[in-house]
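See below for the structure under consideration.
For this depiction, one protein chain was excluded, whereas all remaining protein chains were kept in their positions.
As written, the chain order gives the labels A and B, with residue 1 at the start of each chain.
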Amino acid sequence: MLAPLAASDYVLHVAVLSFIYLLPALGLNLVYGYAGLLSLATGAFFGIGAYASALLALRLGWPFWLALPAAGAVCALVAVPMAVPALRLRSYSFVMVTLGFLVISESVAKNWVGLTRGDMGLIDIPRPRLGGAALTSVPQLYYLMLAAAVLAALAFRTIVRSAAGRALAALRDDETLAAAYGIDTWRFKLAAFVLGALLAGLGGSLYAHYTAVLDPLVFDVFHTLTLLTIVFGGGAGTLHGVLLGTVVFLFVPEALRVTPQWRMVLYGLLLVVFVFRLPGGLGPALARLGRRV
Amino acid sequence: MLGALVAWTVLDRLAWPYPAAVAVAVLASAVLGFAVSRLLMERLLVMPFSMAVLATLGVQLALQNGAQLLWGASPKFFGGGWIAPVQVGGVGIVGQQLVIFLAAAVAFAGLAAVVRSTPLGRAMRAVAQNREACDVVGLDVERVVRVTFTLGVAFAGLAGALMAPILVNVGTTLGLPMVLRCFAIIVLGGVGSVPGAFAGGLILGIAESFVAGYLTLQLRDAVGFAILIAMLVVRPQGLFGVRVRA
Partner (left out) sequence: MSATPLLSVRGLAKRYGGVIALDGVDLDAAAGERLGIIGPNGSGKSTLFDCVTGLIAPDGGRVALDGRDVTARPLHWLAARGLVRSFQKTAVFGTLSLVDNLLAAGQARACGGTLAAFAVGGAAARRTAALTVRALGLLDALDLAPLAAAPAAAISFGQQKLLQFASCLMSEPRLVLLDEPLAGVNPLLVERLVAHIRRVNREAGTTFVIIEHNTDVLLGLCARVVVLARGRVLAAGAPDVIARDPRVIEAYLG
């Protein structure tokens, strides 16, 4: 909380990235950890949210505080026509379609040069303004992003504790049984998917206005894979798991400036190891250790 | 990707002739496929599907980025192969393309024959249709998986080594677009159908060329996926596929 007083600008920057990343991670957690849908589209919505927000700010002059919710809304709206046919499919087809959505989004970002300026990207995305002045320094933005992360976590917890959260967990555990008790599994899956897209889009908007520049690399599969590692490695289906995952798989490697290649190799090996040894993720495993101690 | 890179290494570092490079690439791929199958794929049989996706994703990540660390990130110039132009029916193509076409034709014909007529092929189809029943009748599912996977990886390596002269520059980014195209082809042709894959490959190739030639080059990658998504929504079993129980 008081980190800006002590830590260097770089560490704060990494912390900010972690806060921003938490949003799409929670979104993926909702979709995969609670509804049981392995979706690779979270990264796509992250990028779509980022571009939507940036374009609204740059082309229409919208302030950050308007662009942010608008970006979320755009993602939620796009998610619906995407999910309606996709949810009918079997699990491996669904995964492929979500991957396809990611690839197509990247392609659109690269090629619709009239809208997105393609590979040249967008620059000078306006920073959030508070009380008449723009927040430009990392410490200033730190508090804003921290607040966003906290709000997202609280929202996530509320959803999860509600009857809807129970319904999602139920359908993840046994879809037929959930239906037998009256739970409309299709509608809940759709709801989870849309909410996941919304969260990812909000995260994307924060990302765009923080870094102030944006290019199609935001759609790179690197982000999606990192998010997957965070959610799966940290503990899908739990809040503390995702928080832990963000720290371990994003904050630490970023702070140590581990190169992307080594990180990916590590993530890759970790994914394999976790599948066989720790399918529940780090969070629950550490919790079990804690109980034993 | 690895097929192409291994072939490059043989060609460039060892200065062996191109056919030898291809052979080494195929062999190395087969060994790798065997290892991955023993260590990973067979163990995944008892796990839910999402776990298999994540594990194989992990392997892909580790391999691709490991390759980047080994070979470096910049693409390498591939010097071998038959790149002298050849005239076929009034159209000028490169000799290598002829080789690829022939190899593909042989491979497809051979694979179709295996799947249809040999005991191994029957075993493969049985595993695809009903795994529990296979256990009941004493079919060694793990062995079938091992052979299938090793073959599959060997084919991939062969493809990489054969494509390398055409691509001219080989690097670690070769893998992903290829895999996406493979998904599209398989879904298009129908999962489990060898003639379907052949047809799917032709259709996709032609579609991509059309898009690249008449629309825009950049959209080429997206074509595969657009087709994939369209097929899954409209006709999930593909053109030739059989409706397999989910």
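FYI, contacts are C-beta pairs under 8 Å (C-beta built on N, C-alpha and C of every residue); 3 or more make two chains touch, one makes a residue touch a chain.
Bear in mind that the values here come from a model prediction, so they are computed numbers and not experimental data.
Colleague: Could you list, sorted by label, every displayed chain in contact with the chain left out?
Modeller: When the entire complex is considered, the left-out chain reaches A.
Colleague: Just to verify: which one of A:V11, A:L89, A:L146 or A:A169 makes contact with the chain not shown?
Modeller: Residue touching the absent chain, from the options given: A:A169.
Colleague: Tell me which of A:F188, A:F232, A:F249 or A:Y267 is the one touching the absent chain.
Modeller: The one listed residue touching the chain not shown is A:F188.
Colleague: Considering the complete complex, identify which of A:I159, A:L199 or A:L225 is in touch with the unshown chain.
Modeller: Residue touching the chain left out of view: A:I159.
Colleague: Which listed residue (A:A178, A:A200, A:L228 or A:L250) would be found touching the missing chain in the intact complex?
Modeller: Residue touching the chain left out of view: A:A178.
Colleague: Just checking the interface: what residues of subunit A touch the absent partner chain?
Modeller: On the side of subunit A, residues 158-159, 162-164, 166-167, 169-170, 172-174, 176-185, 187-188, 191, 237 touch the unshown chain.
Note that only the chains that are shown with their structure count from here on.
Colleague: So, what's the distance in Å between the C-alpha centres of subunit B and subunit A?
Modeller: 31
Colleague: Under the touch definition given earlier, write down the residues of subunit A that touch subunit B in their complex.
Modeller: Residues 32, 36, 38, 85-86, 89-93, 95-97, 99-101, 103-104, 107-108, 110-111, 221, 225, 228, 232, 260-265, 267-272, 274-276, 279 of subunit A touch subunit B in their complex.
Colleague: Can you list the subunit B residues touching subunit A in their complex?
Modeller: Residues 40, 43-44, 47, 49-51, 53-55, 57-66, 68-69, 73, 176, 180, 183, 187, 216, 218-219, 221-222, 225-226, 228-229, 232-233, 236, 246 of subunit B touch subunit A in their complex.
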